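One protein chain is absent from this view; the other protein chains keep their places.
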Amino acid sequence: MSLPGWWTIDPTEPFTLGPRQFPGRIWTASGCFAYGLTGHEMKAEGFSSPYQGVGAVVTKTVTPQARPGNPMPRLVETNEGALNSIGLENVGFEEFLAKTLPALEEMGVPTVVSLAATRPEEFGDMVSRLHQAAVGFVHWHGVEINLSCPNVAEGGHDFGRDPDTVAACVRAAREYLPDRALLAKLTPNVTDISGLATAAAAAGVDAVSAINTVVGLEVDLKSGRPVLPRRFGGYSGPAIRPIALAKVDEIITRAKVPVVGVGGIGNDRDALKFFALGAVAVQVGTAQMRDPFTAARIAKDLAGV
Amino acid sequence: MSLPGWWTIDPTEPFTLGPRQFPGRIWTASGCFAYGLTGHEMKAEGFSSPYQGVGAVVTKTVTPQARPGNPMPRLVETNEGALNSIGLENVGFEEFLAKTLPALEEMGVPTVVSLAATRPEEFGDMVSRLHQAAVGFVHWHGVEINLSCPNVAEGGHDFGRDPDTVAACVRAAREYLPDRALLAKLTPNVTDISGLATAAAAAGVDAVSAINTVVGLEVDLKSGRPVLPRRFGGYSGPAIRPIALAKVDEIITRAKVPVVGVGGIGNDRDALKFFALGAVAVQVGTAQMRDPFTAARIAKDLAGV
Amino acid sequence: MSLMQPPDGPRTMIDLPVMPAASCEGVVVANVPVSSGLLQLVVEFDSPVTFQPGQFAMLNLAGDSALVFSRPFSIYEAKDRRMSFLYRVVGRGTRALNALEPGAALVFLGPLGRPFPQPDPDQPVVLIAGGVGLPPLAAWLDRQAGRHAGEIDAFFGARDGGDVPWDLLGDRWNISLDSLKDLPAGRQGWQGLVTDLVASRQDLGNRKDRMVLACGPTPLLKAASRLASARGWTCWLSLEEHMGCGYGVCKGCVVPVHDASGGPGHVRNATCCTEGPVFNAADLAWQD
Partner (left out) sequence: MSLMQPPDGPRTMIDLPVMPAASCEGVVVANVPVSSGLLQLVVEFDSPVTFQPGQFAMLNLAGDSALVFSRPFSIYEAKDRRMSFLYRVVGRGTRALNALEPGAALVFLGPLGRPFPQPDPDQPVVLIAGGVGLPPLAAWLDRQAGRHAGEIDAFFGARDGGDVPWDLLGDRWNISLDSLKDLPAGRQGWQGLVTDLVASRQDLGNRKDRMVLACGPTPLLKAASRLASARGWTCWLSLEEHMGCGYGVCKGCVVPVHDASGGPGHVRNATCCTEGPVFNAADLAWQD
């Protein structure tokens, strides 16, 4: 693609977000590239690794306790989209702190740690312990608090739909995170996402990430029952891009909060649409699953200015 | 397709909804088949007309005053979906009453009249005048109050997002509509659609129609600006089907209100998914634009029991 | 009111499409380039097909790969059970069309819209086509050539010699080209805008009762309209608007037209697919 005239940024150059400089603006999204430790050894022509030019890996969301996740099947493909019901399977905060984070630092992966919890204090606890454990780490750039995962029965869902709770969680995390970027990942499954963004900004985030998955359901025709054992899943992929673009625009124009755009980005053109609306960075989710080099390819294609 | 074992209904047989018997369960959705007067003379093999087997045509939404609609372009195709920003262009209630409704009766089109207004009283007025004007009409089966059109700046948008307003509009309409079906068409752009359905049911609807379009946005890469002059459009088509299914399931399982399912239905398989969740009828929107016989084809395919 | 006379009110208020449209599948029998920019798609149906020049069809892929919206294309030819279209690849839909091989199924809705009006028996006619605006006018010329008693002058503007489907056009067309590049031996082209070529033809200025039929990019249509009104000619334009349905149900294709019935200066939205795509230039409320 020839880049449009209005595009003047090199997304592989450092940029500042809150108290932190990130190495670039094309990130991978939480849950679609594991903890950022997978794929280092993978090959593709023209790339040293899938991390080349990538501004940050947002880790799979980590919860205070390890979680086994939901029963299978966890994924359904639909027209131009996918539903997932992974159920926040993750190694838990202790193991993440002990093994994963040091490994990320050692491998030089620019990292944003995604955290989820059910009470604001837990966010504070996790962030403060993270901060202590990572003293001197240069590749850890920030925290994204996941206030939106629609798959977890007891947690994220209704939780992140209330501006006061969003504010409380952000405040708790911000207190222990003076020197790294703090992002809040918002759910699109609300009447007023810009209200959530306003609350998050007032409580101290440097940017919001939008959007997490949209609540969706697919029916198995043979049985007449939902395909996913938990009925609902999180809808992602190209099909949600227009929704993500609308939510990002709503936040930027109404709440005037910096936004990291997520939702249906699979190539340079898709990413440009978010930047056109004013996103400061973008994340690649579902498309990263198809090809570990997707974010790297986008970064390369958009750097050609 | 061979029909699944759990499917035992003939959707071209009459069924009762509230005080009214409808000739069938496959309907066309508002705004995608005009007023139901277009296409009578169209041909397709195996069909006498595009109305064959169709349970109801929901008319384009009619407002108290005629509306010229939004500036062009009004439509954008995206991956497996479309954004529209028609802006409720319609002939206005007076002309609808004087010309359109009698024509529908004369042509024998099973009709549900879609109405929108900005105040509850207006719904009451329109319904009562409709009722007077249609004395003796046998093909007019009901009213769908459109509480959800996301394209009208001053009207539908925030309006239908509040359960109290939904209830007030339903109540106003119900008062003058003892003998026809009353439906409320709900917006998916809310945190809690089942709360809206509960409010609508308490105020007297016979069913809710779900869903109207999802707020979306598409960017023109060349200019870097939204394609639609009003920025946002209503997202419809296959891409929103998983969202529609989720909302329908939410309403049926939580609010326990009868639902007419709408969103991304283009063939028998799509329709079956809504019926599987318990929808009493379904509407075909965007797919009807591609082929005026879509609803008729679905009715025929699903009647093969 | 007959289509033969220029309307006094907007013609857009009168009749219905000329013939019932059919929704059916056809089978691609050919899909080949006829110039550097144009392809000809030939589709075969189960039964005989017909149309009036100026009418169009909505085309789509069959089955699971169907596009959300079908795409409008002027009908170029119909004979027995075959219909053909001339198209240019511009985006996703036309790319998909281009990939169809003979034998592929295609979804068809048509013929749709109002055709070009019938001129008076000996009324002189000027045809002005630009690029993919050619098919409806070429169709018109095919029907009228040898039948219509009045003079017919046909003008076609293309990018360069390679962009002209010489074999299809025969020798009735005056060709104007942006560039004389790729002009085949023995062929002639005038360099410049097609409407300037028409304007330069002094002999056409002699009669006021001439009828212009034009189809092409908007600047061409505007220029044709200006030229016609300067000379007192009636002028009918075939417009290309984005379309969702093509048969009048979505209101996605509106064109502002003057509507005296609404009071002086009143403008209303006409539905391009059913009230057009052919409009009297005088009715159009161009916004420039």
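By letter and in written order, the chains are A, B and C; residue numbering begins at 1 in each of them.
Operating definition for what follows: a residue touches a chain if its C-beta (ideal position, glycine included) is under 8 Å from a C-beta of that chain, and two chains touch if they have at least 3 such contacts.
Model, not experiment: these values are computed from the prediction.
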Contact partner of the left-out chain, one of A:P4, A:P23, A:P73 or A:G278: A:P73
Selected residue (touches chain absent from view) among A:M107, A:A202 or A:M289: A:M289
Contact set of chain A toward the excluded chain (per top definition): 31-34, 38-39, 41-45, 50, 60, 68-69, 72-75, 77-78, 80-82, 84, 86, 89, 237-238, 266, 286, 288-293
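Note that only the chains that are shown with their structure count from here on.
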Centrality ranking, top chain (CA atoms only): B
Chain A and chain C, separation of their C-alpha mean positions in angstrom: 49
Where chain B touches two or more other chains, by residue: 78, 80-81, 238
Overlap residues in chain C, where contacts from two or more other chains coincide: none
